[in-house]
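Please see the structure below; I have some questions.
Note that one protein chain of the assembly has been removed; the remaining protein chains are unaltered in position.
Let's turn to chain A:
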Amino acid sequence: MPQKATVGFKNRDIISIHDFSKDEIQHILKVAKVYKDRPHPGLLKGTILASLFFEPSTRTRFSFESAMERLGGSVISLADAKSSSSSKGESLSDSIRIVEKYCDVIVMRHPLEGAARLAAEISKNPVINGGDGANQHPTQTFLDLFSIQETQKKLSGLHVALVGDLKYGRTTHSLAYALALFGAKLYFVAPQSLQMPDHIMRNLKKIKAKYSFHTHPDQLMSKLDIFYATRIQRERFPDPLEYEKVEGIYVITNKLLKKVKKNFRILHPLPRVNEINYEVDDTPYAYYFEQANNGLYVRQALLALIMGKAS
């Protein structure tokens, strides 16, 4: 059974990584491990999850819906945001006021930043943020941390490179913050135009994060524990020539992995396009598919905790 919580999670909203302490994060990961080790069918029998994705999502949505089904609960979902009331001009506040009556917990993704925070203030039932614009995606951070802990047997004092589009990639924003809480040394590897934005750096400085900036991963490889790759999107570059210049630098190939440590692992929030060469999939360093799988257990843990069925 899950171990005793040091803090209360029942009816709690999951909106931003900034709402969680180190102890609370560790507790979520501990509960997730219980669900990974042993299925808990029937735990949330009679509980209804409303899955409101106003923006496309594959992994987050599927894993939340699957997590609820595996715990014995059921799911009602927005089939297509384009056919929902919001497309007819209904405000988010009104949509939430209606939907909360039909369910026990809401998971939502919305293109506007702060949308999940607003929904949580309106809804009497707990709300889980599945991504709000470029702002937060806390459940992705929990599953990233779970995967890091699983591969490294610890979270403290690791050397982690966050690579690719650090400007627009929300997953790296919250992950950098959470890792800094655990005393990681962070290496931000990105073209200058896609480096960590000022508001994220301000948060990191506030908690005295250890970090450095790099434009190329080559020199770092031998000291890294984790290489967290993200996709660089062509459309982020106003000049296509600029994109072509950086395109190859951030592609992981077996050649780049020659000097890595034994415990070194590659993570990626997926989908990948060409950041990780397919040849890397067969190396012991590839962990991104297991990472995606871990989303299921972390989301089961969150649902069970906020429904008051795990402590």
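Here, contacts are C-beta pairs under 8 Å (C-beta built on N, C-alpha and C of every residue); 3 or more make two chains touch, one makes a residue touch a chain; residues count from 1.
Criterion: contacts and distances are computed from a predicted model.
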Absent chain [UniProt protein name; select from "ABC transporter permease subunit", "Phosphonate C-P lyase system protein PhnH", "Aspartate carbamoyltransferase regulatory chain" or "Electron transfer flavoprotein small subunit"]: "Aspartate carbamoyltransferase regulatory chain"
Of A:136, A:151 or A:195, the residue that touches the missing chain is A:136
Of the candidates A:11, A:58 or A:91, the residue in contact with the absent chain is A:91
Out of A:76, A:98 or A:112, the sole contact with the unshown chain comes from A:112
With the missing chain put back, which residues of chain A would touch it? List them for me. 16, 18, 91-93, 110-115, 117-118, 132-136, 198-199, 202
